[in-house]
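This structure is in structure tokens; I'll ask about it shortly.
Only a single protein chain was left out; the remaining protein chains are all shown in position.
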Amino acid sequence: MKLELRGITKRFGSFTANDSIDLVVEPGEIHALLGENGAGKSTLMNTLYGLYAPEEGEILIDDRPVAFSGPGDAVSAGIGMVHQHFMLVPVFTVAESVALGYEPTKSGALLDLGEARRKVTEISARFGFHIDPDAVIEDLPVGAQQRVEIIKALSRDAKILILDEPTAVLTPQETDELIEIMRQLKAGGTSIVFITHKLREVRAIADGITVIRRGKVVGEASPESSESELAGLMVGRDVHLTTDKTDADPGEATFSVRGLTVVDKSESVVVSDVSLDVRRGEILAIAGVDGNGQSELAEAIVGLVEPRSGTISLDGDDLAGLSVKERLRKGIGFVPEDRSTDGVIASFTISENMILDLYDQPPYAKGLSLQPAVVRSEAEEKVSEFDIRLTSIDDPISTLSGGNQQKVVLSRELGRPLRLLVASQPTRGLDVGSIEFVHKRIIAERDSGTPCVIVSTELDEVFNIADRIAVMYRGRIVGVVPADTPRDVLGLMMAGVPEDEALARVEDGSAATEISAAEEDPA
Amino acid sequence: MSTSTETHILTTPGGGPTLRSPIDWKFPIVYGVLALVTLLLFGLFGGTGGKSTTFSFAAGTDLFGIPPLTVSAMATTVAVGIVLVAMAAVATWLAVKREKIGIWFPILFGVLFLFAFLTWAGAGNGHIPLTPLLAGALALSVPLIFGAMCGLVGERSGVINIAIEGQLLAGAFLAAVVASAVKNPYAGLIAAPFAGALVAVVLSFFAIRYWVDQIIIGVVLNVLVVGVTSFLFSTVLTQNPELWNARQALPVIPIPLLGDIPVLGPVLFRQSILVYIMYVVVAVLYVALFHSKWGLRTRAIGEHPKAADTVGIPVNRNRVINVLIAGAIAGLGGAFFTVGSGLAFGKEMSAGQGFIALAAMILGKWNPLGAVFAALLFGFARNLGNTLSTMGTPVPGDLLLMLPYIVTIFAVAGFVGRVRAPAANGKAYAKQ
Partner (left out) sequence: MTEKTATGQPVPAAPEDAAAPEAPRPTVLRDILSGSWMVSVLSIFVGLLVGAVLVAAADTSVQATLGYFFSRPADFFVSVWRTVSEAYLALFRGAVFDWEAQSFVRAVRPFTESLVASVPLILAGLGIALGFRSGLFNIGGQGQVILGAIFAGFIGYWLTLPLGLHMLVAIAAGIVGGAIWGGIAGALKARTGANEVIVTIMLNSIAGYLIAYLLKQEWFRQSGSANPQSRAVDESAALFPLLPDPFRLNAGFLVAVVATVFVWWLLERSTLGFEFRAVGENPDAARTAGISVGRVTFVVMMIAGALAGLAGAAQVLGTEQKLTMGIGGSLGFDAITVALLGRSRPVGTFLAGLLFGAFKAGGYTMQAQTGTPIDIILVVQSVIVLLIAAPPLVRGIFRLPAPVGKGAR
């Protein structure tokens, strides 16, 4: 089945998310839709899937124009979609999930789950998915949930499968498995639209590539294009993310973690026996694929989660049992991973957000009384120091751009003497200019002698600011390596391969994962 | 590396460390306290020495009678107390071993505890009439069960309904008025669902169309229904009670054979049609919720509406339909207060039953059968309170009447099993 989009335009109010986009997917092709976060990829696919109605443009299937008023129309036209955030009801079984919306029935209105089970078993067997139709979704690992989504689409005879950022939540192995699945699907005649911002995956699997930036198609590319060519198209200028910094001049180790184990609500171990030392005046980056325990490690350091065992000490003091507030008072600065959820309060004013964790400290408070005048004047100062672009400090912070919001968070966390900085994904979702600013401020904090722990899933960021790199995989520290460790060694370590073995494998060129194999192609 | 982890981490042969979850002390504590209460308060220091308790089963028309059972109060309560202490010990042992206990355990424990309690309460006070006790319990449960089914259908679809109380009251009102005007109780029964559904229309209009917080609308709707029904009662109904508010009672329709089973027969099968409808509603809802297309979709829009939307299920339309169905069910339940009991309408006659229905739904973990069980328990506690206070037992009726509410608080606080509401409960759904 051939799919063609012509001149698709989708606006949200005054914001144009998709601007006259053209896209052609040939039958049996794996077509990558490449673009940065916020470039409009997901909007385009939601339009294609009938979730949004486009303002202009048309969709053609096998050269015939179609109109979708809802996902149901798209599905009956043979389009299946695997959303980035899975559309699965956590308490349903696999069979129920597959049945939902297209329920097989027997004797009138009663559900025929046996039929759904048969379908799951059949498709699962055809592609070797190993999915039990009676398993409950929330008990399945992420990779298996994704396969349930694929089964859902295939059970409705999808000829075109849209995969929206499918690898964002996967480990390297799971990614390899997915790539294998995509190849099988392609062999079976299914066309695939593969949405991603990860260059290596694109080059490993795609037959054709369309790059979009700020809602517009900026170019077509072949999988043979080099990474920097693709990146250039995607970002719009040469990406040389390097912030000037001098070598670290580390002092003694003032922050240390010993044998830290964290258990989540479902009693599975998310941080496993982690030990780390961070010295004054150095940045330790914690690298790893999302969901390997980095976030929980950071949260445990700040006291947001209580570890099951192990110790955390700062300047010789044990932090065990201290509340978040007490830890912040001890001089820990914390930049949370999810800015809009944890970092700021959207409806609070900018000046209120600047004192979110300092509101009960002098000079902002006298006893129980807030000092609004002081809050305002301090806020004005920080606005100029951190170059925050705003209309008034009395506006809700939700009126600011992501980059400026993050500057507010930084101005709050770096605006006081620190003995430790913990930042999780400090530049996620920011534009290049803001990224540079954030990196500079973090390096400046390091230079003033603060030990810094930066969690990042972006290798570019890790290489840009780290003095040492700790790689986490499945809750464990795979190894702590110097900042000049080769990229593919880090890649292997992120897949759980120990440092020595990774080094050895890279040296004799037998790197195991496809991702790193693709990377070794001379570009 | 010096760590304190050895005590907690056991390395399994498979590889990674597994941690033992902390012991859950809640159940052992609850069982232990109840067992000790039985042994000491009801038994050894219950002041029942030498007295005896009689349980009677007769309801007059049984096919064959069961003779009354007389037991020695103290001996019985102490004996049961010892058994309960033993059961509590078993529960503790299993908790330490982190093993689960079957559902039979709390039921058996509860029945024994209740038996000891009744023996103690009835000691020297004539006999405990078991059949009327159960029959009264079922009667008091009828509006609760209807109300709980209403709440359940709404919340399973993601709409919290605090207005069950108002829907019951509206149903009671319209049933009384229509039955009186037409001079036929069945006409009232047909009208009642419309009153409940009307309240549901307002609820869904504000909750689903205007995204007003569902708890707020529920609370306000209750006030509105009280206001409207009380106002009309004080004006129209009082001006001409013969026309608008004359008593009409649904007749009792005994079911042949089934109605003659001892104890259970008169309790379950010598009832009005409203009670039989209730059996059907519960059975149909149970099957529909877990084994029908409607049920699958209903649960989906209550748990993850966006997932339902992506497979082409119109979330808000389904929610409106379900809220209306639910309202009709509650309205029907309200008819119990008037035509179901042969009473005229009175101001605020639902008297908080809608809130107990809500409690029953939660205690029943959003499952029709569980909710029925909880509603029966509440009805039983209430009837027991009434019965015991007329018998002149040492139990203060008011305190006994608090029990359902206290149990519910314990339940939502997680002391009585894990209670998990539908994930999208109370959240308005909007397409981008």
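Residue numbering begins at 1 within each chain, and the chains themselves are lettered A and B in the order written.
The definition used in the following text is that a contact is a pair of C-beta atoms (placed from the backbone, for glycine too) under 8 Å apart; a residue touches a chain by one contact, two chains touch by 3 or more.
Keep in mind the model is a prediction, meaning the values are calculated, not measured.
A.B. asks: For the chain not shown, which residue from A:221, A:248 or A:328 touches it across the whole complex?
C.D. replies: The missing chain is touched by A:328.
A.B. asks: Of B:83, B:114, B:181 or B:232, which one is in contact with the hidden chain?
C.D. replies: B:232
A.B. asks: Could you tell me which of B:206, B:336, B:366 or B:380 touches the chain that is not displayed?
C.D. replies: Considering the complete complex, B:206 is the one touching the chain left out.
A.B. asks: Can you list, in ascending order, the subunit A residues touching the missing chain?
C.D. replies: The missing chain touches subunit A at positions 12-13, 302, 304, 323-328, 334, 336, 338, 341-348, 352, 355-357, 359-360, 365, 368-370, 372.
A.B. asks: Considering the whole complex, not just the chains shown, which residues of subunit B touch the missing one?
C.D. replies: For subunit B, the residues touching the absent chain are 162, 202, 206, 209-217, 219-224, 226-228, 230-236, 239, 347, 352, 355-356, 358-359, 362, 396, 398-399, 401-402, 405-406, 408-409, 412-414, 421, 426-428, 430.
One rule holds in what follows: only the chains that are shown with their structure count from here on.
A.B. asks: Show me the residue ranges of subunit B that touch subunit A in the complex, using the header's touch definition.
C.D. replies: Listed in rising order, the residues of subunit B that touch subunit A are 1-5, 8-9, 16-19, 21, 287-288, 291-297, 299-300, 303-304, 306-313, 423, 431-432.
A.B. asks: If we count contacts the way the header does, which residues on subunit A are in touch with subunit B in the complex?
C.D. replies: 12, 49, 51-52, 70-73, 75, 81, 83, 86-92, 96, 99-103, 105, 109-111, 152, 258-259, 261, 263, 267, 269, 272-273, 275, 308-311, 474
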